[in-house]
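Report on one structure; see the data block that follows.
All protein chains but one are shown in place.
For chain A:
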Amino acid sequence: MNEMSAGLRDLRIALVGNPNCGKTALFNTLTGSRQRVANYPGVTVERKEGGFLTPAGRRVRILDLPGTYSLRARSPDEVVTRDVVLGQQAGVEPPELLVCVADATNLRLALRLVLELKRAGRPMLVALNMFDIARHREIEVDAGRLSAELGLPVVTTVAVRRGGTAALLEAIDAQASPEPGTAVWEAPDAAGLRALQREADRILAAVVRVPDRRDAVTRRLDAVLLHPVAGLVILLVVLFLMFQAVFAWAQPAMDLIDGGFQALGAAVGALLPEEGAAGLLRSFLQDGLIAGVGSVLVFLPQILVLFLFILLLEDFGYMARAAFLMDRIMGGAGLHGRAFIPLLSSFACAIPGIMSTRVIDSRRDRLATILVAPLMTCSARIPVYTLIIGAFVPDRPVGEGAWSWVGLQGLVMFGLYAAGILSALGMSFVFKRLLWRGQPTEPFMLELPDYKLPRLRNLALGLWQRAKAFLRRAGTIILSMMVVIWFLSSVPRPPEGADRPAIEYSLAYGIGQAVEPLLRPIGFNWQIGVALIPGMAAREVAVASLGTVYAVQDAEEDAAQLGQALAGKWSLATALAFLAWYVFAPQCVATLSVIRRETGGRRWMWFSFAYMLTLAYLAAFATFQAARALGAG
């Protein structure tokens, strides 16, 4: 530490800017892995904060604010941006310096925001981001003239390149520790907005020379990707490839994890005796802890592949196109076109999906999306689906020749995903008609950004954050539920010389027996009843629970061979009913608690729980009875 830095406090900076201006890439480059993702108190808007050291040794705390076109906030995300900028956000000290990030290739809307922010009176500097792309497209921006016109420091940045932030860091160092002062701002009316945009357009004409307005690559790609027919076909193919990849790519890593945990379990098993108190510990470590954690962790590769696709499409700029293509179809179901992105994220996990509904301005449209988001097939269902499909659906191609690359198992999986999507669309249609009769959907307005090559660094950082979140969940909720289920299914221990399987002496047996009459019409046995209860913690826990229940019940069987065990013990009708149940069942406490938080009360949480439970029961009932009638009983 040199003396200069010792004398200075941490400088508080906030990044603001339009959506798609490369703000988050800039944030990632500045902070590297020194960042923290949390929530603002009271709201579930993601608070991304990080720190870095300037070349002069000054410590900076930086906040990445949600993208916005205006301080006239319309969604909860944009409210946070406004309140932080104006110093009204609870729990956040007012920023001492705003860095307004502007896409140098698309300055028009950014300049209007800069002018609006400037009126709010906070110390500010402008970062002309993606300056390399602008130069490549021969868009000439006179940064010096812009600085003079705006009366603000202007620097150029290339967020994705090493050294691309040097000018910004220098400008931050050049700032004396500014006083945040008080920011004043009043929502502009239409005339005010016109005046601001006119002023922005005047400055733009003075400082920017654009020989070719549109990005040639984007134009050519959009001609195909936004084609009314070809675009929709390509979207379907992309989604289908995504699900095939989730299966094919993840397999080797899954086998490795699976093998590792089996070896670990065997090693621990060999160290401890089977009898007495040590036997209980052995059972806990081997059947409860190791098998339980292993059966959940094994799905990490699939979750990462899915997130990889979502992050790639997002960074590439395709997500907004998907929303455009899907708008009419979603609109037919009473959903907003913007609901497409939250619903697509829900394929990974309903929690980020529900949280990302904050981009939908209207409360009704947002609520409709939140209610149906858990119906999208989240990655936690993958373990359940894979297990049952692996055990009951033969692993062979659908057909010969041209069809030989399509696996039957993959096709069934696709069908389950389709069932989730169709039921989500159907339910939102019903909700719109029943709950909000005749209330129109808010207008769909969305900027389609230019396509950009995704950057490895941003992908890696995004994947790492997702993996961390999953591991944290696996390490806390899921692990503790595994311990509970092991306890229920292993205590009390069977007496000496017991002639029945051990589990029939346990607490779980009693619970399973108690709920079994309710589950009989849908083809579930008491083992499933036992597995469903801890499965409430998270869907994938049901797999681990089934593993525990069956492994403990019959020590001869290896928990990892659960599939074969189920194939021998369940009828096909039961297996299909189980799949149908999982398409709908509200089997996730975390999702329910997020719904409660996001909707601001228990009412909608209980509503979603009740409607999904009813759907799950009816679907499993219909599936089981139909399958039995067709001879699969």
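Rule of thumb we're sticking to: a contact is a pair of C-beta atoms (placed from the backbone, for glycine too) under 8 Å apart; a residue touches a chain by one contact, two chains touch by 3 or more; residues count from 1.
FYI, contacts and distances are computed from a predicted model.
For the omitted chain of this complex, the UniProt record lists the protein as "Ferrous iron transport protein A", which is one of "Spore germination protein", "Heterotetrameric sarcosine oxidase delta subunit", "Carbohydrate ABC transporter permease" or "Ferrous iron transport protein A".
In the complete complex, the hidden chain is touched by one of A:106, A:283 or A:545, namely A:106.
Touching the chain that is not shown, out of A:228, A:401, A:568 or A:631: A:228 (per the contact rule at the top). Set against the missing chain, the residues A:93, A:170, A:201 or A:395 yield one that touches it, A:201. From the set A:98, A:133, A:159 or A:320, the residue in touch with the chain omitted from the display is A:320, counting the whole complex.
Even with one chain removed from view, chain A keeps its contact list with that chain: residues 69-70, 72, 74, 105-109, 112, 188-191, 193-194, 197-198, 201, 210, 213-214, 222, 226-229, 232, 320, 323-325, 327-329, 337, 362, 364, 439-449.
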